[in-house]
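Note that this complex is displayed minus one protein chain, with the remaining chains in position.
Each chain gets a letter, A and B, in the order it is written, and its residues are counted from 1.
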Amino acid sequence: MARWALTRLAGISATLAILYFISVFVGPRMQEYVLNVVILCGIYVVLAVSLNLINGITGQFSIGHAGFFAVGAYTGAAWSVLWLPRIIDLPFLKLGTFVGDATNLLIALVLGALAAGIAGFVVGLPSLRLRGDYLAIVTLGFGEVIRVLLLNTEAVGGARGMSGIPALVGSFHMELFWVLLLVMLVILVSRNLMRSVRGLTFLAVREDEIAADAMGVNTTKVKVTAFVIGSMFAGAAGVLYAHFFTGISPDAFDMNSSIIITTMVVLGGTGSITGSVVAAILLTALPEFLRFLKDYRMVIFSMTLIIMMLTRPQGIFGHREFSLRGLFRRKERRREGSAPV
Amino acid sequence: MQALVQQLIYGIQLGSLYALIALGYTMVYGVLRLINFAHGDVYMVGAYVGFYACTKWLPFKDLTTNPSAGTANFAFAILALLLAMVLCAVLGTVIERFAYRPLRNGLQQADAHFWGIIAALPVALRFGPLLSPLGGGLFIVLAVTFGFALRPVMTWLRRRIVLSTSRLNALITAIGVSLLLENGGLLVFGADQKFIGNVVPETNWNLVGIQISSGQFTIFCISLVLMAGLRYIVLYTRRGKAMRAISHDIEAAKLMGIDTDRVISFTFALGAALAGAGGMMVATLTHVKVSPLFGLLPGLKAFVAAVLGGAGNIPGAVLGGLVMGIAEAFVAGSAYSTYKDAIAFCILILVLLVRPAGLLGKNVAEKV
Partner (left out) sequence: MSGMGGALLEARSVTKQFGGLAAVSNFSVSVNPGELVGLIGPNGAGKTTVFNLITGVYDPTVGEIVFDGKVINPLKPYQVTALGMARTFQNTRLFKNLTALENVKIAGNIRSKAGLGAAICRTPRLLENDARLEATALALLEKLRLAHVADLRAGDLAYGLQRRLEIARALATQPKLLLLDEPAAGMNPQEKQELRELIREIRTEFGLTVMLIEHDMKVVMGLCERIYVLDYGQIIAHGTPEQIRSDPKVIAAYLGTETAA
């Protein structure tokens, strides 16, 4: 057991070190515009993969994900802008220093994720009795309620939102570090879950809730867990968003935003982690690089959605995942002469 | 006390509007179990038809310079109303046929021609507006060519796509159509808000201190007439009976020889016509500013109304609409007026948690 823990620790340290080097050496060499797009892509990947956990893997149709994104962003921003200044005299919390910025961001991340997780619990629990379209509409409704609440709360800026959030993500060229870290985390958690039998019970809830119940799966616990984990990651993404773009307002978290994230999951293939990643990158990067089509952007987007549903409803990747093992198996089978999968 | 009654009156008028739109949602949900997200945008299109009809297409006379043109204008207004209803009915039918039906029945040859037209639009528009000989001619040529070229594509796709009965796919498509109508509207109509001035003579009546505008009253009356018409169709015609049959059991309806596709189209047309009427009346009689996104919120509220009354239940939609309207009126008149839009969602969440079948709906449990 101790040996395992040590190996794990070594692995984690190595990964963190690699991410650090990428962030500090590759980051500054990128054009600022490209870097911004990469960061945005990363944030949306986290959003899409976390939503996929709720929608694709557990089969709960939640389309108000931007609400959790907002809760996280605002909570994190509240820490840095409203609460931190009150206890700033602690040495390791001093803004402007490497340790200070990182610690503050970590605290913001934890708070944001927790707050979003609570929101996820609040949304997930009552939604248990609902199925299909009704669940979808209620989650959309919750997202809107959160937005209207934020709009009407003067303490966090109301309609103007919050600005002047310290750029903790970008300080000391750590943007890539933080974003890539969160991306890796969300993909790892999803993937590990899916590889375990415990994760299979989530799929069981998606496939047939009544049968899963009969087979000993606590469907309530599974659904709420999915909501909480999914929303926590969305909240964390929100914190990064707030501390990179230094300004947030309720408009950034409206129904359109929720729908875009949902589209990413559906386009990639509900249930496929790879699909969510690819679709998130595509749908974030393409509009940026096709800026000249600015006015037509949303029209093209909605057309794509419709055409996708009509021609390939299971999404690009369907239920499948990209795996190196899968590629090897296919190569072997081809060599042996039988037909590839 | 007076203020309360005033708010009540306002709430009833608002509610009758929500009821008109809610009917469309509930009928479509009844026959297809689909939440037609795009329905609110049909309402918006109705408002725009009203705008263009009143300002450009029909010879309305300016009432300030010709005060006696009142009756003539009224006649044109009725015409505009009918126009809005017809055009929206067509829109509703088109949406059903090309966005929702392929999910039930698979892609067909006719879809190829539809998409051919869609594909031809942007190409032809680059060379000139559609109404010009160059643009128009090019459009027709391209539309026909693309249409025929896409036919084999449809056949190919038809073979490869496994039709899933997932209602969620249809929901996503509906969201897509809604986005398309909104953003397409932005492109076509422009984001600037359109405004219709007084086209029909309007007065305000004062009953024991309560103000009622003629516009509000007209909306209420016409809504009643339309709802009565709908009731007649649903209860006393064969098509209506078919609609009801389908909402009970679509497979059985098919086995009984009902052409479900046709009846479903008809259902969409009816609902869309009502929404279009609502949109046109609102734009013309209450002088709200019309923009491509203006159907979003009323659509959502009307949807909540439909669920509140019991999705699929026609009297329920009317009841739900009234409740929503009155609730909103009271919130708007209270100290928490900025929350008036959120009240819709709060009611929705409450209903779905406490009584998901709605006020007049029946709970159908899943058979284990």
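In the analysis below, a residue touches a chain if its C-beta (ideal position, glycine included) is under 8 Å from a C-beta of that chain, and two chains touch if they have at least 3 such contacts.
Because the structure is a prediction, the values reported are computed rather than measured.
Colleague: Return the single residue from A:Leu90, A:Ala159 or A:Ala214 that touches the missing chain.
Modeller: From the options A:Leu90, A:Ala159 or A:Ala214, the contact with the absent chain belongs to A:Ala214.
Colleague: Given that one chain is not shown, which residue among A:Ile63, A:Leu105, A:Leu193 or A:Met303 touches it?
Modeller: A:Leu193
Colleague: Counting contacts across the full complex, list the positions on chain A that touch the omitted chain.
Modeller: Touching the missing chain: residues 1, 4, 8, 189, 192-193, 195-201, 203-204, 207-208, 210-219, 225, 319.
Just so it is clear, only the chains that are shown with their structure count from here on.
Colleague: Counting in whole Å, what is the centre-to-centre distance of chain A and chain B, each centre being its mean C-alpha position?
Modeller: 34
Colleague: Provide the residue numbers of chain A that touch chain B in the complex, in ascending order.
Modeller: That would be residues 61, 126, 129-130, 132-134, 136-138, 141-142, 144-145, 148-149, 151-152, 210, 259, 262-263, 266, 295-296, 298-299, 301-303, 305-306, 309-314 of chain A.
Colleague: If you look only at chain B, which of its residues touch chain A in the complex?
Modeller: By the definition above, chain B touches chain A via 33-35, 99, 102-103, 107, 111, 118, 157, 161, 164, 166-173, 175-180, 182-184, 186-187, 303, 307, 338-339, 341-342, 345-346, 348-349, 352-353, 356, 366, 368.
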